[in-house]
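Yeah, one chain of the complex is gone here, protein chain that is, but the others are all in their spots.
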Amino acid sequence: MLTRSRLLAILVALTLVAAACGSDDGGSAGGNLEKDGDCASEDYYCVGLVTDVGKVDDKSFNQSAWEGLQDSEADYVEFIETQDSKDYANNIQGFLDQGFDAIVTVGFSLGEATGIAAAENPDVDFIGVDQFQGEAIANVAGLIFPENKAGFMAGALAGLMTESNVIGAVLGTDLVPPVVAFKEGYEKGALYTNADATFVSTYHPGGLDVAFGDPDWGATTARQAIGNGADVIFGAGGATGNGALAEVAKDEGVVFCIGVDTDQWETVPEAHPCLITSAMKLIDAGVVDLVAEAKAGSMTSGNFVGDVGLADYHDFEDVIPDDVKDEMEKIIAGVLDDSIDASI
Amino acid sequence: MIERLRASALLPFLAVILGLIVGALLILVAGKNPWVAYSAMVEGAFFGGNAFGRTLEKATPLIMGGLAVAVAFKAGLFNIGGQGQLLLGAAFAAWAGFTFDLPMIVHIPVALIVGGLVAALIGAIVGGLKAYRGTHEVITTIMLNFVLGNFTDWLASRDGPWNDPEGGALARTPLIADSAQIPRVGGLPTGFLVAVGLAVLCWWLIERSTFGFEIKTAGLNKNAATYAGIGVNKILILTMAISAFLAGVGGAIETQGVTNRFEPGFNTGLGFDGITIALLARTNPLAVVPAALLFGAMDAGSSLMQSQARIAPEIIAVIQAAILFFIAAPTVVQYITRARNVSSEDDGVRLSAGWGG
Partner (left out) sequence: MTTATATTSPTVKATISKYLPWAIALAVMFAILFAMSWDSRQTEAVGAATVRAAAPLLLGALCGLIGERSGIINIGIEGQILLSAYCGFMVSSLSADASLPTVISLILGVVGGVAASALVGFFMAWCAVSLKMDQIIAGTVVNIFALGFTSYAYVQGRTQPRYPNWTVPGLSELPFVGDVLFNHGPLTYLAFFCVVGVHIALFRTTWGLRTRAIGEHPGAADTVGVDVARMRYKNMIIAGAMAGLAGMLLIQSASAFSRNMSNGKGFIALAVMLFGRYRPLGVLGAALLLGFFTALQSQLQFNQAFDIPPQFFGMIPFLLTIAVLAVAGLAARPPAAAGSPYEKE
């Protein structure tokens, strides 16, 4: 039966495991993380961030937005991670109660809660990342991105780099509009530079709750795409896409991979052997700009279109031929000034 | 009587305390202050703003999911499919909500029942496969979670039939009519009362009705039930249908009382939590209510805990696991606390007895 020593052993084991694994993720307070004023006061500018269901260290859009906020001109910033989609309104209200001056909400699914809170609190500025504004509300800025353009650039590079003319994409879910825009733009861009390109693209087969958190599926599917002859693979879908990149990396440069959202050279070091570039949407820069506007009292209302682009080639600077680089420069410029049609 | 009550309330109380101590240790390891964390949690669950309303709101689907699992257990069935059934109920209640134009007094129950019945249909299929094809309900319900999750996602997606025309490319259904929305009374969600009412009904059904007796008999021993002239196949199908109905109504209450539309990703994990609640309540329908309130309060308080104490809200799950463990292990509780008679008698619940079917 239950002896004292056995119980003790189990408790000790548990504590050891906890101590070994548990680590402090509070983040060293510093910069605008240290609260040395009163958010309710006029001249102390506080900005809160409400995540989509996810964490501020998701290597994806929540993280970009949070990093942007930390770089912003706000005097004090704070985040709250949403556990349950039904808490969006409550989490926004939490910041309002503390007298925050502006609130960043991340992800399209917070759009509705953001709109309602904005209508009730006309003195507070709201920045909605990935939230398209149908009709402008004075105190809401929707930070949106032409993902199709970023996808187009990545696809154009893929079209130039492929030898097999088979191009792969491992994607999150089509329930999320930006993912669809990335994919459609990517395929259009590849066809722009390579009329013979064929595609092996697949969305995650599960629901919204798992589609961005299944790196094993991403990796297995990337391998299957390689088996189908693909030699460039675009991973677009949070941890799922990161799994695809890491799998491609196992082929040590024989197959190329392309990241998404941020420069994934920084966030997914596992992918270094294959990562030629990333299709970026500069959420952090957009957040910095909008917070600056809001603090100055002149925030754009309606839609604020953020910047997109391709990340550096990093270690592949020498692998990618010069004529391809020249071609890409023209294409990037053309896509950005709309002389090349990347619309989907 | 008082002695028995004291004994039966003592174990859950001690289990909660011990669970909180486990959580406090983890918080200490992370270098934070447990007292600050827990007071924020309590404030976020009961005081301040609409905290208590949120607790009730979060407890409601837990009650329904818990009842679904508990009722199935009585017939020796393990329904792991609460999640899929709940989603189905949520989606179809939304459909009934935005399609029909009815007076409130009719519309609310109609939408609830539509959600419940569609889920019940799935439950009946699961029960039928079990009864006539011997297909284990654990397999079918797990598989159906994936199928129904995808199906309801599609219904609301931009290619789907119920997509909100005003939502742009967003995957969601239109708002349901005002007449289908379950009203709040003084900030408190009325859907909670529906759930409590159904819990009482389930208790009556199981403990007081002939049908409940048949369910329990079939759950304890199929052969004996057959000898006694009980149609075991009928019981399996009906019980699974009732179980799924309860989960479906749980989803419907979420749609009609909280979200006012169906949107993929808004009901994640609720059905799975039902398993925990049913186990915590030892499959007693009445005990499901306090069990759901406890966990609902912890969930509701977790956001304030994060904003005030900077503690990741996932710690709540660790504490909940510890509470469930201690409730199921009276000997350990007795040993640690030196309390006498923490559990008055072994209630002999053997949930796993239903496994073999």
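When the chains are written out, they are named A and B in that same order, and each has its own residue count from 1.
Assume a residue touches a chain if its C-beta (ideal position, glycine included) is under 8 Å from a C-beta of that chain, and two chains touch if they have at least 3 such contacts.
Predicted, not measured: the structure shown is a model, and the values here were computed from it.
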**Fill in**
For the chain not shown, touching visible partners are A, B
**Item:** Hidden partner chain, touching residue among A:Asn242, A:Gln264 or A:Thr277
**Value:** A:Asn242
**Prompt:** Looking at the whole complex, which of B:Val106, B:Val147, B:Leu201 or B:Ala228 touches the chain that is not displayed?
**Reply:** B:Val147
**Complete:** Residue positions on chain A contacting the omitted chain are 1-2, 6, 10, 13, 17-18, 20-23, 25, 55, 57-59, 63, 173-174, 200-206, 210, 213-221, 223-229, 239, 242-243, 246-247, 249-250, 268-270
**Asked** What residues on chain B make contact with the chain left out of this view?
**Response** 26, 78, 80, 129, 133-136, 138-140, 142-147, 150-151, 153-154, 157, 159-160, 221-223, 275-276, 279, 312, 314-322, 324-325, 328-329, 331-332, 349-353, 355-357
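The definition used in the following text is that only the chains that are shown with their structure count from here on.
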**Request:** Measure off the straight-line distance from the CA centroid of chain A to the CA centroid of chain B, and report it in whole Å.
**Result:** 33
**Prompt:** For chain A, which residues count as touching chain B in their complex?
**Reply:** 1-2, 7, 15, 18-19, 22-26, 53, 55, 78, 80-87, 90-91, 93-94, 97, 108-109, 111, 132, 134, 173-177, 180, 205-209
**Prompt:** Considering the complex alone, what residue numbers of chain B touch chain A?
**Reply:** 25-26, 29-32, 49-50, 54, 57-58, 146, 149-150, 153, 157-158, 166, 168-171, 254, 258-259, 263-266, 268-269, 299, 302-304, 306-307, 310, 312-314, 331-332, 335-336
